[in-house]
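For this depiction, one protein chain was excluded, whereas all remaining protein chains were kept in their positions.
Labels run A, B and C following the written order; every chain starts at residue 1.
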Amino acid sequence: MRSLILQTIAPVVLHLTLLFSMFLLIYGHNQPGGGFIAGLMTAVGIVLQWIAVDEEEGRRRFNWPYERIFLAGLALSTLTGVWGYIKGAYLKSSIYRFELPFIGDVELFTAFLFDVGVYGVVVGVVMCIFTNLCEEEAKDS
Amino acid sequence: MNAFFPMFVVLPLAVGTFLFLVRKNRALQESVSLIALLANLIFAGVLLHATADGTIFVHRMGLWPFPYAIVLAADRLAATLLFLSSSIVGACAVFARSYLTDEQRKEAFHPLLHFLLMGMQGCFITGDLFNLFVFFEVMLMSTYALLGFYYNLDQLEMAFKYTCLNLIASALFLLGVSLLYAQVGTVNMADLAVKIKLLGPTPLMVVTALVFVFVFSVKAAIFPMHLWLPSAHSISPTPISAILAGVLVKVGIYSIIRCATLIFPAAFLILQPGLILLCLLTIAMGALGTLPQTSIKRILAYSTINQLGYIAFGVALLSQAGLAAAVFYIVGHAYLKSAMLLGAGLNQKLTGTVDLEEMGGMMGKAPFASLLMLVGFLSLAGFPPFTGFFAKLFVLQAGFAQGAILATGVALGFGVISLYYNFTTYQRYAWGTGGGEVGAAGAGIYGSVAFLSAFAVIFGIGAYWLFEWAQLVAAQLTNPELYIAAMRDLG
Amino acid sequence: MVWILAMIIGVLVTVASYLIMQRRIIQVVLGMAVLSHAANLMIVASGWVGDGKAPIVPKTGGPLDPFAYVDPLPQAMVLTAIVISLAVTAFLLVLAFFTYRKFGTDDIDEIRRLKG
Partner (left out) sequence: MDNTFIIVFFPFAAALIIPWFAERFRKHAAWFAMVAPVVSTWALFNLYSEWAAGGRQTFTRAIAWVPAANVEISFMVDGLSLMWGLLVAGMGALIVLYSHWYLHEHEALGRYYGFLIAFMGSMLGVVFSDHLISLFIFWELTSITSFFLIGFWSDRDASNYGATKAILITGSGGLAMLGGFLLLGDVAGEWRLSELVLMPDIASQVSLGVFLLIILGAATKSAQWPFHIWLPNAMEAPTPISAFLHSATMVKAGIYLLSRFYPILGAHPAWGYVVTGFGMTTMIAGGLLSLRAYDLKAILAYGTISQLGLIVTFLGYGGKGAIIGATLHLYNHAAAKAAMFMTVGIIDHEAGTRDVRLLGNLKKLMPKTHVLAVIAALSLIGIPPMGGFITKEMLYEVSLHPGGPGNWSWFWPYLTVFAGVFTALYHLRFLSEPYWQAAEGEAPKHPHDPPMGMLAAPAILVLLALAFGLAPGLIENAIVAPAASATLGGGAKVELHLALWHGVNLPLIMSVITMALGLALYFGFAHVKTVLDACARIWGKAPAPDRIYDGFVNWLRNGTWEILLLIQDGNLRRYMRWMFVLPTIAVLYLVWRMEWGANVFPKGFAGASFLLVVIALMIAGAALATALFRRRVPAILALGTMGYGIAGLFLLLKAPDLALTQIMVESASVVLFLLVFYYLPELKPVPSSAAKKIRDWGIAIGLGVCTTLVMAAAMNTHKFRTIADYFMRTSKPVAGFKNVVNAIIVDYRGYDTLGEITVLVIAGIAVYALMRLVGEMKCDH
């Protein structure tokens, strides 16, 4: 599946997709987007990259602990829910306003944190399935 | 108490996540798992106690108002099933501790077990139809992973078929939800109940109810949707079989009860003859299936279908007595069948097989194990003074009292087959001269089987308590207004 | 519109059930994927009421006419369902992969060790 064109543009595409997925994640509460879409986009970006570059190269470059990523995502979402629990009911969302230097007013939605957890889970799981399958294929051939 | 019961989902979820994180540290993993299950059981006990006075606890997710939020609700039925699931899963975890020998595979076992528990408990406490779908999927996904735990040829084939058949059920579920949403525009069960009552049993609503009957039939193994069950229950690792037979099929029955009493009572009245026919076919199918088998686990699997037919028959009578009988049957059968499947695992540990052809004379070789099995078989065959007898008796009484004499008579008649297969299975297992040497099994294995078997006796001799409780449950179920009011007022 | 949506769903269900009844594992898995698409479409269809804008409310406040928008709830439910079906389909694929390899065949009729 290697091709020179793919290899050349893939890193660019990857960075663009990552950027775009971050955008989707952050703006999800106002625009189409959100954790799912962003997560899927990230995962698809990495997968494309992986397929584009050499098998070995892909494994070397993207050998991240995906199990931990999805576990961390799930934990984050669960804990956000527990925070809401403390506030009255499970998954009760709250909005916090911060004054940050240089940036100014920032609104932090606990729902946003929840969405970040979703993002982590989606990326982690899709990549986990993908890497495992790839490895199995590698063993096979 | 209202604030307290999302724990039933959050605790297994958090624990499951944690257990997978610490999967390399087996001692920590096992002890945390068991402690968490114990805590879960205690929560369930507290909830059961608290619902005894008829209170229905309600928790609005995110404090959004009714009916817009996902509302969790626990009435007596839900609390009963929560207690059931946590105690059976607990016993199975203890059993698995000494039963599963392959250390490496245990890594994923406990986390998945907790996710399974989360899925089942999520189903029991949710008051929202779409959320029920989600938790069905949580539950199913865990079972997809757990069923074929060793992935030998048999398990692989079984897991593939199980997954395919259940995927169809999931698609049907979504069809049902979309039909309902199109008609009444809500997914909250209480809200659905109110609006469906206003709409009346239109033909489309009856079709919708039918779709849900088929969806839940897959889980409850009602003919013709039972096809996955025999293989899944007999091939999967024994602790999982026990949970499947004990609790998972009850999730299907639970959902049918909710549909029949809360969501579509009018449509179910129209569907009633068909339902009763399906129940009788289920009874027949289960009884028939046990006969040519040689594997104890497969016999038990078919017998589960048979018993589920009786339970569903109790529900399909759509009367308070029928519901009480069904609830009694659910509890009795859950403990009994999981005890027997664990018992089959115990014998597998002792003899290395579950095949009756290679077994025999267990009465002399392993007296205690065969005594435990005997209690189970007698109870399954519906002999006094065990739970099986009372369960069948109450269902039959309810049937006759309802005037469904022919159908009840047929249900009673299949008792003959049940008599036959239980006694011959016991004979082939405990009597005769076959079989080889008998090994040893750990105290955890014996203990968990004995613990679950004890309920067959306790709920037999003490049928009074359980039936009183079942009647309370049924009384609450036949008054769906209580459930609706609890959701609306507290929500 | 209603009929066209319903017919698309019908066609998908037909194709899915046909595929599921075929002999090869891959056809079954493909059928499952088609079926999940059909199920998703059903939910979206259930919220369809005619013309409406995408459910993204404008910045400016003021009273809002819910009828100007399409129903957001089915969309949210479908989003959930899509992701679940992705997970399940992926798992089914892996399962099919192993079945295929261990049995050395992709003929469903030959994978029948567990009968009766």
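Points to keep in mind about this one:
Keep this in mind: a contact is a pair of C-beta atoms (placed from the backbone, for glycine too) under 8 Å apart; a residue touches a chain by one contact, two chains touch by 3 or more.
Keep in mind that what you see is a predicted model, and the values were worked out from it rather than measured.
Considering the entire complex, the omitted chain makes contact with A, B, C.
Checked against the full complex, the one of B:Gly45, B:Gly62 or B:Gly444 touching the unshown chain is B:Gly62. The omitted chain makes contact with subunit B at the following residues, 13, 17, 20, 61-62, 64-65, 67-70, 104-105, 107-108, 111-112, 115, 118, 122, 130-131, 134-135, 137-138, 141-142, 144-145, 150-151, 153, 160-161, 164-165, 168, 172, 175, 178-179, 181-188, 191, 195, 199, 202-204, 206-208, 210-211, 214, 224-225, 227-228, 230-231, 274, 285, 288-289, 291-292, 361, 363-364, 378, 381, 383-385, 389-390, 393-394, 396-397, 400-401, 405, 409, 412-413, 415-417, 419-420, 423-424, 427, 430-433, 463-464, 467-468, 471. Seen across the whole complex, the unshown chain contacts subunit C at 1-15, 17-24, 26-30, 33-34, 37-38, 40-42, 44-59, 61, 64, 66, 69-73, 75-80, 82-84, 86-91, 93-98, 100-109, 111-116. Touch with the hidden chain on the side of subunit A covers residues 24, 28-37, 40-41, 43-44, 47, 51, 66-67, 70-71, 73-74, 77-78, 81, 90-91, 93, 95, 107, 109, 111-112, 114-115, 117-118, 121-122, 124-126, 128-130, 132-137, 140-141.
The rule we apply is simple: only the chains that are shown with their structure count from here on.
Should one ask which of A-C and A-B has more C-beta pairs in contact, the pair is A-B.
If each chain is reduced to the centroid of its CA atoms, subunit B and subunit C end up 28 Å from each other.
Per-chain Cα centroids separate subunit A from subunit C by 23 Å. Between subunit A and subunit B, the centres computed from C-alpha atoms are 37 Å apart. Shared interface positions of subunit A, i.e. residues touching 2 or more other chains, are not present.
The residues of subunit C that reach two or more other chains are 87, listed in rising order. Taken together, the subunit A residues at the contact with subunit C in this complex read 30-32, 36, 122, 125-126, 129, 132-133, 136. Interface of subunit C with subunit B (complex): residues 20, 25, 28, 32, 35-36, 38-40, 42-43, 45-47, 73-74, 77, 80-81, 84-85, 87-88, 91-92, 95-96, 98-99, 102-103, 111-114, 116. For subunit C in complex with subunit A, the touching residues are 54, 56, 79, 83, 86-87, 90, 94, 97.
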